[in-house]
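Just one protein chain is left out here, and the rest sit where they should.
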Amino acid sequence: MSHGDETTIDADEPLDVGMLGYRFMGKAHSNALARLPMFFPDAPEVRRHTLIGRDEDALAEAADRFGFERTSTDWREVVDEVDAFYNLGPNHLHVEPSKAALEAGTHVLCEKPLAPTLEGAGELRDAAAASDAVAGCAFNYRFVPAIRYAKRLIDDGSLGEIRHVSGRYYQDWLSDPEAPWAWRMDEELAGSGALGDVGAHTLDLIGFLVNDHTGGIERLSGHLTTFTEERPVPGGDERRPVTVDDAYSAQAEFENGAMGTFEASRVAEGHKNDHSIGIHGTDGSIRFSLERMNELEVMAGDARGYETVLVTDESDPYVEAWWPPGHVLGWEHTFVHENYEFLTAVAEGGEFSPSFGEAYEVQRLLDAVQRSDESGEWVEV
Amino acid sequence: MSHGDETTIDADEPLDVGMLGYRFMGKAHSNALARLPMFFPDAPEVRRHTLIGRDEDALAEAADRFGFERTSTDWREVVDEVDAFYNLGPNHLHVEPSKAALEAGTHVLCEKPLAPTLEGAGELRDAAAASDAVAGCAFNYRFVPAIRYAKRLIDDGSLGEIRHVSGRYYQDWLSDPEAPWAWRMDEELAGSGALGDVGAHTLDLIGFLVNDHTGGIERLSGHLTTFTEERPVPGGDERRPVTVDDAYSAQAEFENGAMGTFEASRVAEGHKNDHSIGIHGTDGSIRFSLERMNELEVMAGDARGYETVLVTDESDPYVEAWWPPGHVLGWEHTFVHENYEFLTAVAEGGEFSPSFGEAYEVQRLLDAVQRSDESGEWVEV
Amino acid sequence: MSHGDETTIDADEPLDVGMLGYRFMGKAHSNALARLPMFFPDAPEVRRHTLIGRDEDALAEAADRFGFERTSTDWREVVDEVDAFYNLGPNHLHVEPSKAALEAGTHVLCEKPLAPTLEGAGELRDAAAASDAVAGCAFNYRFVPAIRYAKRLIDDGSLGEIRHVSGRYYQDWLSDPEAPWAWRMDEELAGSGALGDVGAHTLDLIGFLVNDHTGGIERLSGHLTTFTEERPVPGGDERRPVTVDDAYSAQAEFENGAMGTFEASRVAEGHKNDHSIGIHGTDGSIRFSLERMNELEVMAGDARGYETVLVTDESDPYVEAWWPPGHVLGWEHTFVHENYEFLTAVAEGGEFSPSFGEAYEVQRLLDAVQRSDESGEWVEV
Partner (left out) sequence: MSHGDETTIDADEPLDVGMLGYRFMGKAHSNALARLPMFFPDAPEVRRHTLIGRDEDALAEAADRFGFERTSTDWREVVDEVDAFYNLGPNHLHVEPSKAALEAGTHVLCEKPLAPTLEGAGELRDAAAASDAVAGCAFNYRFVPAIRYAKRLIDDGSLGEIRHVSGRYYQDWLSDPEAPWAWRMDEELAGSGALGDVGAHTLDLIGFLVNDHTGGIERLSGHLTTFTEERPVPGGDERRPVTVDDAYSAQAEFENGAMGTFEASRVAEGHKNDHSIGIHGTDGSIRFSLERMNELEVMAGDARGYETVLVTDESDPYVEAWWPPGHVLGWEHTFVHENYEFLTAVAEGGEFSPSFGEAYEVQRLLDAVQRSDESGEWVEV
């Protein structure tokens, strides 16, 4: 559809999506867009309009595979040509294009973390506040049915007052010191390492689940470590320095007095994508592990132990759209749910959560961890 | 593409698929077809040609949603108009249309069990043998990466000589005696109950995994039970008899002396889709549970206990096409893999396994369980 | 205490226990006797009176270690000298000494299975019926707190009507074909193999848990297999035939229509002492595994999945005698509970369960499995 600087959407026309990035996240979001019509028929119709990247050959191939009509090597040409701009580039490319899109009145879905720095994240938050467009940050784990179900339990008081919150995200792809250098290991390009890459997921998810009940994290103490100081650049003899953390830990105090402990690592041998959450209240507890994402462990009411709930019933969040009970979903389904919510917000002029404002709050936590690590002191958030 | 009675495929034209059935299995296979281009770009191109059913309104809506170009209420008009015929109808509709398709030289992918009776299955096996077309039976659990990985281990001898084989498929959707009557509870329409519906999956999977090493099941003793004798027909006061089993069990002896125990139930409270397999050999053991389908438990080599392997590495079967390690797949992915293999066989003139011949062997086991239940004696298979 | 042929006990004197057998079971029961005063102070006082065996040196050493005052190489001299006779010998020594003891009015605790044959078990049942003495069979797993807790749940109706019952007992100590021959592999001495040794535990436990609600097993079909036909005798070149089963399976129908599946093996690689029980009713299910014997998995009431209950609360069966919640018990504690119940029955003139009558019922099931295996047909129990 043609598109001006207003955010009004013509309901008879499909939404045009421009997408920056065509690797891991590009594939995940393209797949989500492709799957919506069959499973969420009330989702707005979408045209995969333009795929944006630098390498023309790879881009052309990706566009063909992901179902995009056009390609572009310059996001500037795209951000005001489409209805929604998906910013799936490396972290250092989050700020400028997303801001430009918002200023053009184009809706934005930006990958996490919102920016490499708190300053950049602030710019985006402000740009979103100044725009009528929907500005969402793609913390996809909010869209796991089991997480939504956990939120229901917490919100209805099943856990009582929250006292302990923990989150650990273990991966091992950098366990080998000879694993190659990549942009995710560079402070300029990524902002931080395990902290911003996967720790951001933890901190967002925790906020999503308990902020309404705890008042959020008030102060924290953080710790960053880099085990391997430099890594080989693929295709040559060069070794480049690793300027971000391989792992972080943090302890926190919430406004209501609840305690939090957080940790992530890229060198935790034997763990591929092991994101675990635990929340303990005066009346109950829940545990979640991403590698068993269809399950939620629930201890509440008169229970004497954790109940392993397979969150695949029709009545569970998002599940009705898919398969009968016990027919499990996968990681990619979180993107379908996320895109459904984002596009619906775009089409109906509604809100999308997590917004840039919420993502900025996550960034404040990332920044606080870094500041605390530098000062060796607890910092107020 | 235009299509004659020979099975030659024009590689420049997409394969035309006609699909009988548009509910649960229709959705699963349509989704699989839709997803192939993005994830398996070397899969043959497919045109969702005609969707077949009886209720024209529902059919039209489904065709729109599933991406079919046309609809038909008569499979006879379709089976020789398409390159491949997907028979996803109730069991009593498996034989006649699949046979007609094969006789027309059309490739067939037929849902399991192959037929309501051994006689019907025999007709299909013979029709497949007489045809050059590919004739596959859609036992989708063969296409779980963890199951393929298990087969690798068994085939490379990691488990030694097989001694114990077990399979249990527990569901609970008929636990409530007032759960409504459906065709799956009628012997004429379904052939059998838990036995043919989910027990067939177990028996096929076991055969897939160990037949090469055990010589297959030589004799068995079976038991069928119906707990609820009649059930309410939706939308009225009628109650209709349940003429199939709610549950079966069987014990078996394999040609090499290995023992087998098998069981399925539709009334196992608390179990949604709990298909568990265990295989124990002289040198090791494996366990698999469908509700945690990304995992395989492996005890082999010097191990002292079961190792929980997350079968999501690039080197694992089918995984490279999807996401990085630890990003789990779901139930539906099995259909994508299955369709990929079937369509590739169609396009390249290859073999597809499980073939109608293999599915007939499963049917012989189903039949043997029923005969044994009637006679109270062990029966040779 | 001096002891005549009446069963009256002098409450001021300790109970004199004579014990036949001083290896595995001798150690387990001696330990139980030794621990009672500290943990169950209301248990009758016991004097470890005479330890009986054949090898005088080994016997003397064991008596010293197990706290027995005397030894004897002839059980005939002991059975009427003591208040209670513990028959912990090999199965073929169960009948004659236990019968003699009962005929002398001496209370008997006999290890399981009650006898190598149904005929022998019948003799013991009759002898017990004709005696005023307490005659108990040492199926110790009835005394696991989690099993008692399971029985509470079943008895209070938490599971509704029972429909599926399963039990599997996997060990692997005979996995190696060169594992040495022992009396447990000889039909004359043992009666049967995995069936009577560990399968008896399963069948007793199932009866304990569900017989009141199912009417017990009405008919069954059994299967026995021996994988290794002969084994080396330790300390020489001799190989002796294995004349019992390495593994059994059985399927059963209970009087109320419930289905049962049972299995045991001594060659299930990777399983040390893995006794698993599952019971599924119209309203709930439970699962138990001996290797995690402090836990019971419970699915009941409004639960959506299995709750992992740590059965270590003060209110749990037998637990108050021991440690605070979460301080787990071990395998041997089952013997302490069993001895507490047996000796209390002896001292107070009460009943002990499992009685010889109950153990005879288990033997009927063992016999039925063997008969069915021979005939290839279901047999009435």
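The letters A, B and C name the chains in turn, as written, and every chain counts its residues from 1.
Heads up, the rule we're going with is that contacts are C-beta pairs under 8 Å (C-beta built on N, C-alpha and C of every residue); 3 or more make two chains touch, one makes a residue touch a chain.
Quantities reported herein were computed from a predicted structural model and do not represent experimental measurements.
Looking at the complex as a whole, the chain kept out of the display touches A, B, C. Checked against the hidden chain, the listed residues A:Phe85, A:Phe288 or A:Tyr306 yield one contact partner: A:Tyr306. In the complete complex, the hidden chain is touched by one of B:Ala58, B:Val233 or B:Ala303, namely B:Ala303. If you put the missing chain back, the residues of subunit B touching it would be 295, 303-310, 313.
Those residues of subunit A that touch the chain absent from the view are 159-160, 163-164, 166, 170, 175, 177, 221, 223, 225, 227, 247, 249-251, 253, 257, 259, 261, 263, 265, 267-271, 280-285, 299, 303, 305-306, 376-378. Against the chain not displayed here, subunit C makes contact via residues 24, 27-28, 30-31, 34-35, 37-39, 41, 65-67, 171, 173, 271-274, 290-294, 310, 312-313, 322-333.
By definition in this document, only the chains that are shown with their structure count from here on.
Comparing the residue numbers each copy contributes, subunit A and subunit C share more than half of them at their mutual interface.
Subunit B has its Cα centroid 36 Å from the Cα centroid of subunit A. Centre-to-centre spacing of subunit B and subunit C amounts to 43 Å, using the average Cα coordinate of each chain.
Separation between the centroids of subunit A and subunit C, computed from CA atoms only, is 56 Å. Of all residues in subunit B, those that touch two or more other chains are 271.
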